[in-house]
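Only one protein chain is missing; all other protein chains are in place.
After this line comes subunit A, so read on.
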Amino acid sequence: MEKTQNNRAWLLVIPVLVLVAFSAVIPLMTVVNYAFNDTFGNNDFFWAGLEWFDEMIHSERLHGALGRQAMFSAIILAIEVPLGIFVALNMPKKGFWASFCLVLMALPLLIPFNVVGTIWQIFGRVDIGLLGRTLAGLGVDYNYTNDPIDAWATVIVMDVWHWTSLVALLCYAGLQSIPQAYYQAAKIDQASRWAVFRYIELPKMQGVLLIAVLLRFMDSFMIYTEPFVVTGGGPGNSTTFLSIDLVKMAVGQFDLGPAAAFSLMYFLVILLVSWVFYTVMTNMDKEAK
């Protein structure tokens, strides 16, 4: 069939173009603009080149936040991924209890971030919180407002509570897709429980695990609301992660130039690490072929 050439058809793209421009491109370019300029107010900008980037790259404050951020992501991945797999393996496969577990697991995922933060903020308080009071009653010296270790523990436990379900649900979906014949064959081959996990379940979960790790990494690397509500980044700077620091810098101190340079590099780091994760995990898959 002869296709009609009509360039006016491009006009139909305009609405989405405008939408994307205002929602993504223009804000991003504003940030880029701030990153390369300096101002003394009055909306007068002058060129600063790579000055802000240079300053940020050598900033101790940013290094500290980046280090804490990397440690936080590493710890929660190290806990949530194995725990999620473990939970998924032990969930009922069908029947009433399967649905019950699914709903129960999905609940934390449905709670808004700042509500999660508030829940734990109150839960952990030594004066009125259930957890804080109980621990104090047991003689444990726990206070997340002035002990960095306690603050970290609280933030990590909160994240595990909030997000392990996601890993577990994804793994559960992966497990459910394994045909019964595989388990039967394993029985006939006299495979041990470990071998069943290692050679049947884990390979079949690989795809969903990749997604789970990626999602959890990106989310945890950008985490803001929950720790901010619980600890406000404290005590001191001990739980100040990248986003919290960024907001302090941009909105608190109104250092727009450095903050813009910071956020651009932050964005690139997330992009880079996600890309590395993805490439490594898909290559593992290819090598296997």
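Observations on the model:
Everything that follows uses one rule, which is that a residue touches a chain if its C-beta (ideal position, glycine included) is under 8 Å from a C-beta of that chain, and two chains touch if they have at least 3 such contacts; residues count from 1.
By definition in this document, contacts and distances are computed from a predicted model.
Of the candidates "Sigma-70 family RNA polymerase sigma factor", "Protein TolQ", "Acyl-CoA reductase" or "ABC sugar (Glycerol) transporter, ATPase subunit", the chain left out of this view carries the UniProt protein name "ABC sugar (Glycerol) transporter, ATPase subunit".
Touch with the chain omitted from the figure is made, among A:L102, A:I200 or A:M222, by A:I200. Touching the chain that is not shown, out of A:N43, A:N90 or A:S192: A:S192 (per the contact rule at the top).
Listed for subunit A, the residues touching the missing chain in the whole complex are 179, 181-182, 184-185, 187-192, 195, 199-200, 202-204, 288-289.
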